[in-house]
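Before anything else, here's the structure in question.
All protein chains of the complex are present and in place, except for one that has been dropped.
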Amino acid sequence: MARNDQQADSQMDLKKSPSALYHWLGDRIFSSLSVTLGITIILLALGMAWVLFAEGAAALREFGFFGFLTGTTWDPAVQLQFGTWPFLFGTLITSGAALAISIFPAIAVAIFSAEYAPRWLSAIIDNLVQLIAAIPSVVIGIWGIFVLAPWLRDTIYMPVYLWAEASMPALLPLLGNPIGYGMATATIVLSLMIVPYTTALTKDAIRSVPVAQREASRALGATRWEVIRMAVLPYARSGIMAGAILSLGRAIGETMAVAMLIGNKNTLPFSIFGAGATMPSVIVNEFREAVENLHVSSLMAIGFVLFILALVINLIAAYITRKLSISGGQTI
Amino acid sequence: MKLTIPAILLTLFAISCSSGGDSPSNGTENRLDILGAGATFPAPLITAMADEYRDLTDNRITVNYQSIGSGGGVRQFIEQTVMFGMSEAYLSDEVMEDVQENTGGTAFNIPITLADVVPTYNLPGINEELVFSGELLVDIFLGKITRWDDPAITELNPQVDLPQIPITVVHRSDGSGTTNVWTSYLSRVSDEWRNKIGFSTSVNWPAGLGGNGNEGVAGVVQSTPGSIGYNSLSYALLTNLSYGAVINSSGNTISPSFAATSEAANIDLPEDTRILFTNTPAENGYPIAGFTWMLLYEHLDQNNAIENRQEAEELVRFVIWTVTDGQELSESLGFARLPDAATNRGFEMIRQLKWDGEEIGRILMEEEGHL
Partner (left out) sequence: MEVLLVITTILVILPLLIIIYHVVTNGISALNWDLFTEELGSPSRAMQGRPTGLIHTMFGTLVVDFLALAIAVPVGIGAGIMLAEYPEHKLNPLLRIMNDTLNGMPAILKGLFAFALIVKPMGTFSGFAGGVALSFVMIPIIARTTESALMSIPWTIREAGLAIGLPRWRVVLSTVVPAAKTGLVTGILIGFARAAGEAAPLLFTSFGNNYLPNSWIGFLLNPVDTLPQRLYSLAISPYAEWHSMGWAAAIVLLGFVICCFIAARFATREKFNVS
């Protein structure tokens, strides 16, 4: 009984005048816990870079960093020669082309949603565009295999190929085999998949344009479109840039849909309709299956190159978005 | 509102846990998972064997076989992430030496089934079986012959009205024993192929596009008019792909069949069964065939993926079953049965399997009545 009273008393004490210890200790534990968790993330990112580098070191040592980057032979059988240029090239070409295809439509959607569409329509458009980013890559892949690739082959690639064969045979090597799986198909799918990133950042940037800016040009008698073109877009330029760069980063890292649709060919030259490969797709295809240690190490080294590429792209995009303090497509 | 969705998911999870609970949880002590991975070619057979074996053992033993390619089978065997690997290429001397060095014992390549690789193609409207020669296949896969109406093809197939469309060569994008068998044949019939490309589980293809796995190649061939690839006979049968006959070293045109495949393997086998018999001298043998091996460590305890003796014993029982009763499943699935010579070589190796130095292979063989 007495003990209970004592306990109650001490609890009362704590409640009445929370001791300095309670404050100090609680804050210490809490802050060090959250800092530890924060540091975990830093360690994860650094650890990832380190693991990829350490595991890829054997290949980088064997061929030299630039030799590895520019080597054009990927031969796991006879010469045990590993150069990543075909995949680097395939990645840059498909991503670059996808960005070129998607950037203007993506900006157009952002402009329409921000400037023209009524509020309810704008909300629907935004949600649908964000939904594109939410669709799992493998779902787009299975759709690509059974719907898109056969359709593209029959309605576009084959007719173009037959036309070229009849009237411009010189084009044939450039076009490549119109089988449905290949660089063009992968690029088309990629360009759809990256639209949301450009759109989201562009729209953020447009929203951040000061009202005064618009009012000024409207006062000069500009039409709605002229206001957008002369007052809004120039102001939003860096946001659009950031969106485009972020989209490029997504395209470079996109793995499953590309691996399912690009045709997986490891040697240059690539052609427009013909098969190719990208850095992520070659990792997916070969990582579980590589026998030679050097082969495994080369795949890890590709991962390291991919890491650096993604790092540079994200640093640029992060720099721009932080500078503008726009939300950076957080919803994605 | 915001918490309802996770709550619903959690509830669903809880419900499914309790309702599905009876299948995974009764009699947990004896239930075992055996993990294997490797070649895609024997996957239909091995997974069907796994189904059957699970029924035989009243759901006690689950064999999880993932078809990731022969290269993967060898790799994961070396990495010791699987209890057994499967490959259509036997372990190289280098790997055998490494295993000897690291585990103090050898690695066994136990023949499980026969792989025959057939040229598969997709030519709409053509129902006749095409005839290929070794040289023709080499030229097609080197990218020298690019059209189906090329004289080299029409010459061998005068009765067929070949379409005027380009040839799409389809090959494996992953490491594969099917590729090993196929390229070893091409290397044996052509010096050019041997010197330029060579043979291995994955090579630097001069032409064509890659499909992932036997599945992937069959899938691409199926959906691509004008394509030619190579698949195991069973995949061609399962997926209704057209496949061609090949002229063998004796000049006979051989249609792929179980008999012709077994005939090809009718040769002297070395003790460790590590031999390729492509371009077989056998007169009526189909020239593009080879064994599919199961890869096991002699000292099973040295494999990190095997945790205790019980797992090792169940693994050995399964291996014994696959080379004996399990073979019953072969022909209905499009696989040739092992010839007796190969089974006996397999028995000799199984007898030498050890756990902590004890010959559990011999003990279990006697238990199962194979003396």
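Per-chain residue numbering starts at 1, and chain names A and B are given in the order in which the chains are listed.
Methods note: contacts are C-beta pairs under 8 Å (C-beta built on N, C-alpha and C of every residue); 3 or more make two chains touch, one makes a residue touch a chain.
Computed from a predicted model, the values in this text were never measured in an experiment.
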Subject >> Touching residue (missing chain; options A:A59, A:L88 or A:A106) >> reply: A:A106
**OP:** For the chain that's not shown, point to the residue among A:V35, A:A100 or A:L162 touching it.
**Re:** A:V35
Original post:
If the missing chain were put back, which residues of subunit A would it touch?
Top reply: 18, 22-23, 26-27, 29-31, 33-42, 44-48, 51-52, 55, 104-106, 108-109, 111-113, 116, 125, 127-132, 134-143, 145-147, 192, 195, 199, 225, 246, 249, 252-256, 260, 280, 283-284, 287-288, 300, 303, 306-307, 310-311, 313-315, 317-318, 322, 327, 330-332
Original post:
Of the residues in subunit B, which ones touch the absent chain?
Top reply: 1-6, 9, 13, 16, 20, 23-25, 28, 31-33, 35, 37, 43-44, 47-48, 50-51, 54, 62, 64-66, 79-82, 211-216, 218-219, 222, 235, 238-239, 304-305, 333
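As a convention for this text, only the chains that are shown with their structure count from here on.
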Original post:
Per the centroid of Cα atoms for each chain, what is the distance between subunit A and subunit B, given in Å?
Top reply: 37
Subject >> Residues on subunit A engaged by subunit B in the complex (per definition of touch) >> reply: 73-79, 145, 149-150, 177, 179-182, 259, 263-267, 274-275, 285-286, 288-291, 296
Original post:
Which bits of subunit B are touching subunit A when the two form their complex?
Top reply: 68-72, 74-76, 78, 166, 168, 173-176, 197-206, 208-212, 219-220, 223-224, 227
